[in-house]
Structure formats: structure tokens, C-alpha cells
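One protein chain omitted, others in place.
In this document, chain identifiers A and B correspond to the written order of the chains, with residue numbering beginning at 1 in each.
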Amino acid sequence: MAITLFAVITINFIVFNMMPADPVSTILDPNLPFEAQQLLRKEFGLDQPLHIRYVLYVKNLLSGELGVSFWSKKPVIDEIMERLPNTILLTGTAALTSMFIGISLGIFASSKRGSKFDIAAIGSGLFAYGVPTFFIGLLLLLVFAYLIPIFPTAGTISRPPPTEFFAHILDVLWHLTLPLLTITIAAFGGWALYTRNLLLDVLTEDYIVTARAKGLSERTILFKHGFRNILPPLITIMALSIPGIFTGSLITEVIFSWHGVGRFLFEGVMRVDYPVMQGCFYIIAILVLLSNFFADILYSLVDPRIRR
Amino acid sequence: MTTKKAKHRQYGAFFRRAKDFLTVYKNSKLGMAGAIMLSLFIFFAIAAPLLTPYEPIKDTYLADSVAMPLWMTMVPEYKNAPRTTEIKFNANYWTIDESSLNSNYFEVIQKNDRLIVQFSKVNVMKENETHELMMVVNFNYPYDPPSTFNIKFELETTIIGEADYTVELFLRTPSGINYNLWNIEGINQGNASIKAVIDSRDIPLKMRLGLNPLSNLAKNTFSEKGEYELIFRISSGQLDNSDECRLDFGKINLKILGEVHGLLGTDHVGSDIFSQLLFGTRISLLIGILAALLAISIGLLVGLIAGYYGSFVDETLMRIVDILLSIPGLALLMVLVTFLGKNIWNIVLLLGLLGWMGFARASRSQVLSLKERTFVEASRALGASNKRIIFRQILPNVMPLVFATLVLSIPVAILTESALSFLGLGDPRISSWGRILYNAYSFGGFSKLAWWWILPPGLAITILSLSFVFIGHALDELLNPRLRKR
Partner (left out) sequence: MNKVINAMILAILLCSSSFLTTLCYSYSQDIGQWESNGPRVDEIFFSIILSPDPQKIALKTGEVQMMPDLIRPIDIEELAEDPNIKLFMTPGLHMFYLCFNMRREPFDDPDFRKAVAYILEKEEITRTIFKGYVSPLDTFVPPAQGEWYNPDVPTYPFDLDKANEILDGAEYILDPDTGKRVDPKTGEPLRDLIFFTPTYEVAPTSAEIGRLICERANEVGLPFVHTPMDFPVMIRKTGDERDFDMYVLAWGLGRFPTHLYTLFHSKFDIPGAQNMPGIRDKELDTILERLWYGIEKDEVKEAAHEAQEMLSELVPYVPIYSRFHIYAFSTDWNGIVNMPGFGAGHYNNGWTWLNLHHKDRPFGGTFKRVLSEKLDTLNPLVSTSAYEQDVMSPIFSGLLTVNPETMDDMPWIAKDWEIKEWEYEEGEIGSIVTYHLLESITWQDGKPFTSEDIKFCIEYIRDNQIPLYVQSWDNLVKVETPDEYTVSIYLNSTGYWYLYTYAGMTILPKHIWEGVEDYRNFRPWEEPHPEVEGLTKLIGTGPFIFKEYIPGEYARVVWNPLFFRNHPDHPLPATEITEAEQELTSYLIPIIAIPILGIAFWLLYKKKLSTRK
């Protein structure tokens, strides 16, 4: 994982410091007061040769020094920290719900091959492949926020937010509904399809036939033997799909004006605010890495071959 | 064994295999559905210029902004929705209104499409008389009130001496209300060439007519259905003996922007959405296929090399794949597009460069399993070079996987491109489907509930992607032995 981290930082460096003609322009805002400019020059080693710049860059990124936004003149790390909880909330719940619904659907579909469940699973899987996430978001926005105004059109909380604790939570949930629904609808199909296919593979194995002959209930077969055995590849796919979930949440954050890191990256791109772009990209990559790390741990817990 | 006959036999075998394949393929309902949908899209892409007379981006204000599709007029509520009306008032259509005072003081010539009014002291009967000429033309307006109209005409004045005259343009409604839309006074000698534009959006015009600047002038003036009149009123004051005046009116046009248009209405600048949709097909197909080809090619190459040569090469390549896979693609894409510029070729390149990893993995595992098969061992024993083994033995067996994955990668490319365009990072000069949605989102399509603007592009993306997915799914089921029922 450490290697991946360094790789991410290196890519960041290459993209932001070696690609533009003038790398100084990606860190220094010419409108900053002179002292602030000098400070940043020193911290990022802008006058130094490439290798020293790289070392300083790595040091800075690891310590969380992400520069100062051109637009707001605030340290990027502060801005991101402000928005990180929202992104984690959206992405986390979306990942969980889409996986839960998708996997459950896939399990039932595989156990009843050819049934309505099965068709539903395949259908939703294909559907997820075809419909763009942002279109789902736009449709939900159009129907449930403009046409029938039962959900808010933008934002993370109402203004003013309810002060009382439960009401506050419900307010957040109310704002969370449409974005969550968007990502879930877009993603659960893939899970369903993949789970179904994996299970179908497994269920035709000999040891399953044996188990059935032994008289074990379908339920036991399905969960104890079938599902357990597909957990490893499932978790692998979970890890692989994490960047996709962040991508989905990026678009959703933009559509629903969710105050998160994905939207911040979008705003940074729009305004060509290089420090913001670098910072967001880095943080999102870190989040992906962390999720992968958790997936790895999960994998080791679940794969009987690796245990102890 | 490479005699002609052997080659023929090879080709024959290939065609037979292909024919068999197609027969089996026809049985797959999804596959056929996908193929039919795809061919439809390809047809649209190729035939786009023939299917619509409009340019998707250049032709603006074909109707008013965010106009509904024309077939909405079947709904009773919109039966009389204003259609785009353009009337050219030829010189011959104008008649002299009887109520003009002493109109014979004026000489009216209608020739060569130009309406010319001349007057001088010569025809004056009495001093201190009022002389006024009213030229009238009428037209029918049978629809609901529009939101925008404009009247354009040219006027060349030639004056000898000093002439004192006024020209006014009125619009008279069926119920007799007069709107003084334009006037001019000529005082001194000289010539002028005026290109007059009267536009219902001009605030000074609204104020002159005593209306609230935020009101809609077109809705006010054209509030009735029926016969309207345009009246030019020319009045002349005192002239001296040597004074002469000649007013030469050129083309006089009235344009009323409709609120219904075409198959799918218009966008915020009045461009035809159906044209944008058709031309967008080209973009989606082009980008989708090219980007997928690029990604698959790179992935195949990497997979072949990694799988076949194994050990160190394999390790490194797969490590790179892992690292690149854990980078959020769209985020990187957004950033790179800002650096490299927003044009189609950059996008195709980037999509290809960021999309090869998945297939690299898959093809690698395929190669790994093939590597250990006996026929490969046999070839190696016979002394075949690595290159020959890769290309002659392994590659043909990987091809089925390639096709299936290729077809499934195209929708990914299409979806990613449309997401980029939707965010505003696509090529602004082309009308991709994502860009149509970007316009709808940014320019008020949602608050106007313009479903004809929002649904078609999204549905188009969905159906095109689904057609590839169906085909890919069918291919997968046919070519991939794993999923076969036992």
C-alpha cells in the first residue's frame, strides 16, 4: 500500500508540476501578498531543481500541506477537511446500500435461476451498465425536486438547519435521499449481476451437489457454502469498484450541490484553481487507498486460505 | 503448409465458423435486440444531415428559446401555440389607406421590390395643410400570444434642400389598438441609410409604449388572434419651393418566434434539439468505438506480455495496473482535460489511456491459462519463437474474449465521455449528448420542466449503451464457456 501511495503522489507530481509549462503557476497565485508567496516558494521549493522539488512535494503532501487556494486564499487542507465528512457520508452509505441490495438480489437470483428474480437481477445489471449515473441523478432531481417538490434541490442541510439533534439528523437524511438513491440505483445492478454470476459458477461445483445430496437445506447451501466461497472474489471486486463509487459520487455531488470533496474538485477544475485540484485529487486517491486497505483486511478475514 | 489451397481451406473454415456463430447468435433475444438498436443508431449517425435541415449549433433562434416540440400541438392546451412566422412584405402588398389626409401630395412608386415615396412642393394645393400618407399592409396571426417578435426594414432617405417630415410605423391589432413601434424625424438636408430593427425585447421600446420594462411586449401586442395591420405613416410639414424628399423602403420583414418547433423543440438559444441529437450520435459512436479500441489494444498488449513472459515483467506490469486502477478515473480525466485542452481527440486518447487496465488483467489470466496447454508446449518443443507462439497460438484463443470485452467497453467510453461533457469539460464546438444535458442543466431547462430537452439525450445514451451491452452479453454467453448451463 505504501508503494501505491508513493505512486499516487508521483502521479500527482507529474501531472501538476511537470506537465504545465510553468509549474510555478500551479502553486503560486500572483495576487498573493509577497510574504505569502515567499513562504510557498520555500515550502514547495519552486526555485529548486526537479529532484529537490519532488522530495519537498512528497514531504508536503504527506504532512498535509496542500497549498493555498487561488480563489479563496485559504489553505486547501482546511477547505477539504470542511467537506470531507459530507463526502464520506454520501460515498459510504451509497457503497453500503448498493452493495447490500445488489448482493442480496444476486443471491436470490442465483438460487432461482430463470425466475423473476433472476430476470430482475440480470436486467438491473445491464441497466446499471447502460444508464449514465448523472442522468439518473438528473431524472430524480427533475421529478422529485422540481416536478413534485418533496425533496430539496441542493445542499447538505437546510438553512437554517434545525437545532434539535434528531431533527438535524432527519434533515441531513432528507437531503441525502436523492443523491444516495442516485448512486445506489446506478451501482446495485453491477453487484447483482456479478454476485449472481459468481454464485452460478460455484453452485454448479461438485461439492455443492454433494451437499445437496447430503440433505442440507438450500439456505445452508446458499449461505454457508455458496456465498462464503464467493466472498473473496466479491471483496476483490469491492476493492476494484471503489474508484467507481467515488466517480459516481463526484458527479452526484455536482448535480445536487452537495458540499463535498468531489464538488470541490469540480469547482477547482472550473476555476483552474491548481492547488485545489491537486489537493482534491490527492485526497480522493487517499480515500480510495484507504478503502482498498479495508477491503484487503476484509479479504484476509474472509479467505480461509489466508487465515492465520 | 501455406499453399493456396490450405489458405482457402483456412478461410473457408473461418467463414463456416462465422456462419455457425451467427446462427447461434440469432437465437439470443438480447443479442438480436442489441444488434437492431445499434444498426438504427449507426443509420442515424450516417444519415444525420439528410434527416434534418438544421445545423445543430449554428442555427439559432429557429423558434423562441426552450420551445416545445411541434407535435405538442396535438394536446388541446397547446393547440394554438405560436409557430415561427416570417412574413416578407413586398412592395406590391402595400396599399394606400383612404383615411390619409391629402395623400395625393405624395407620389408612391412600387417597383423592384422597393416601396418609394416621394414628395415635394409641387403637388401642394394649399399652404398650411396637413399632408399625411398611410401605407397599409395586413397579415393574419391565428395563434396564441408569442414571446418575441422583430420587424426589420431598410430605409434610404434622399433629401434635396430642407425637408421636414416624420415617418412612423404602427402595428394595429384586430380590435383596433395602435402601437407606435418606431418613428423618425428628418430635419436637415442630406441622405441617410437606416437599417431599422424593432425588437420586442428592447427595454427602451417597452418604456416608450408605457409598459413595465419587465413585461413581455410581444404578449401584449399580439394578444389577439386575427387580422393585424402594419401601417407606415409619413407626414410632411412645410416645404419650400426647391425641396424634395424621397423615402426608399427596402425589404420589410416581420418575424415572430414560435413556441413550438421541430421534433424535439429547441434549446436555450433556439437551436433544434433533434438535430443536436442526431449529430450527437456520430460523436458518441466515434468516441466510444475509438476509445474502446485504444483501451482494448493497450490492454491486450500488456496482458499478452505480462501473461506470457511472466515473473518480473508480469509482476511490474500488474503492479502498475493495480496502481492505476486505484486512481479515480473521472477525477484524473477532469484534471488532464484542463491541462491538455478540450477537444475530441484528447478525450479519446485519455479515455483509452485510462481504460486499459481492466482488460489487461483479464487477458493476462486468459493467457496464463492458455500458456500451460499442451499445444503451446508442443509448439515450444518444436522450436517456435515466442513471437510466433503469442501471435499464432495464444492470440487467436484470446480473440473471443477480446470481442466480448471490446463490445462491453464501448458503453463505458460513451458514458464517461457524456459525463465529461455534462460537467462542461467536453469539446464545446460539437453537440454531444452530454453537452445537450449540460445546456439543459445550466440554462434553465430544469426549472422550465423541459422534458423534451432532458429526456431524449439521456435516453439516447442509455439505449445506445444498452445495445452494446446486449450484444456484449450475448457474445459473452456464447463465447465464454463458464456460464454455460450444465
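Heads up, the rule we're going with is that a residue touches a chain if its C-beta (ideal position, glycine included) is under 8 Å from a C-beta of that chain, and two chains touch if they have at least 3 such contacts.
Predicted model only: the values in this text are computed from it and were never measured.
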Selected from B:316, B:385 or B:447 as touching the chain missing from the view: B:447
Contact residue for the chain not shown (choose from A:119, A:167, A:209 or A:297): A:167
Given B:202, B:229 or B:248, the one touching the chain that is not displayed: B:202
Contact residue for the chain not shown (choose from A:42, A:59 or A:73): A:73
Interface with the unshown chain - residue positions in chain A: 29-31, 33, 70, 72-74, 82-83, 104, 108, 145-146, 149, 152-164, 166-167, 170, 217-219, 222, 257, 259, 270-272
Contact footprint on chain B, counting only the chain that is left out: 60-61, 65-66, 147, 150, 157, 184-194, 197, 199, 201-204, 207-208, 212-216, 268-269, 424, 428, 443-444, 446-448
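We take it that only the chains that are shown with their structure count from here on.
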Inter-centroid spacing, chain B versus chain A (mean Cα positions, whole Å): 33
Chain A contact footprint on chain B (complex, rising order): 319, 322-323, 325-332, 334-336, 338-339, 408, 411, 415, 418-419, 422-425, 437, 441, 446-447, 449, 451, 454, 458, 461-463, 465-466, 469-470, 473, 482-483, 486
Chain A - residues contacting chain B, complex: 3-4, 7-8, 11, 15-16, 19-20, 126-127, 129-135, 138-139, 141-142, 146-147, 197, 200-201, 204, 240, 242-244, 246-247, 250-251, 254-255, 262, 265-266, 269-270, 272, 277, 280-281, 284-285, 288-289, 292
